[in-house]
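Here the complex is missing one protein chain, while the rest keep their positions.
This part shows subunit A:
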Amino acid sequence: MSTTRHHLNRQRRLSAARTVRAETPPTRSAAPASTTAPGSLGTLPAPGAPGTEPEEAADARLRGESPQAEPPPEPGGTRSEAEAPQGEEPQSKSKSKSGSEPEEPGPEPGKPAAPTAAAPTRTPRLLLAVLGILTLLLGAFAGLGFSRSAALEDDPAGRNTALTDLARTSEVKGKAGELVGSLFSYDYADPDKAAEAAATLLTGKAVDQHRALLADVRAQAPKQKLVLTTTVTDSAVERIEGDRARVLVYADQAGVSTAGGPAKSKPKKQSGKDEQPDAKDGKDAAGSDSTEGGASYAGAVFTLDLLHKDGRWLVSGIDTFGS
């Protein structure tokens, strides 16, 4: 026990002597606080005489805690800090540490508790405190800044690039027009074309939605020799978020039936209804359907969800606002 301590102490003494040299001669502990403090505290702004005693007492108390906070394998000056608690029993043997005995009753203000050991620690303590507060403030600002910028970027308005990305917006609009033309047109003479469009341009729930919308058209087209052509007359991009987009479409559906005169307008309307039942109804009620030169026109309104997949835009959802 005593041998290891002795050994440790000698090491400390040696290292202290090496690093501390002139400032901390072996007899340093004997020197009064007032004489040593100025020497080692030269850079401290407030080493003023009035505050010295209580401050150092406080330091001594603080030092009691310091060994836990500070990394253990430290040579030199910090070692001298760490001595305070450890040095109680064994240091009394070593002559250079004889002064550390008074450290034991640290709280006593009257005795300058290892003033020389306290002196070098005060500068870093204050600095550490300042740095710590600075770190906390900067860290708090960083946290605030990141969260605010994330909030701003997460803002739904910012995520939606409709209109803000004009190239993408017009691409989506153009594609929506092409897709509507392909998917909602039907020629009784060439049903394979419509089938192919449905097979290649639809994905997800749009497959079933499209099938339901065109069911009647497919059923009636052969009988009525129906040619249905759907053209987008106006559209607006509601949202674009990455690979997904939603477009509001106003379309005209022109139906031409060559099966017979009187049957013309009715089947066409029906076919239109089948595609966009509510829109059709609305249009009928609004009187926006028209018949010109043997073809009937019906206005439709619906939204398309588009999905950009493998370099192509596909329809992933069709909403005709059906009730």
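Miscellaneous remarks
Note that in this section a contact is a pair of C-beta atoms (placed from the backbone, for glycine too) under 8 Å apart; a residue touches a chain by one contact, two chains touch by 3 or more; residues count from 1.
In the analysis below, contacts and distances are computed from a predicted model.
Hidden from the displayed complex is a chain whose UniProt protein name, among "Cytochrome c oxidase subunit 3", "Osmoprotectant transport system substrate-binding protein", "ABC transporter permease" or "SnoaL-like domain-containing protein", is "SnoaL-like domain-containing protein".
Of the listed residues A:148, A:193 or A:223, the one in contact with the hidden chain in the full complex is A:148.
Of the options A:132, A:204 or A:222, the residue whose C-beta touches the omitted chain is A:132.
Contact residues of subunit A toward the unshown chain are 19, 40, 42-43, 69-71, 74-78, 120, 123-124, 127-128, 131-132, 134-136, 138-139, 141-146, 148-150, 152-153, 155-158, 160-165, 229, 231, 233-238, 247-248, 250, 252-254, 256, 278-279, 281-283, 285-286, 288-290, 292, 295, 297-299, 301, 303, 319, 321, 323.
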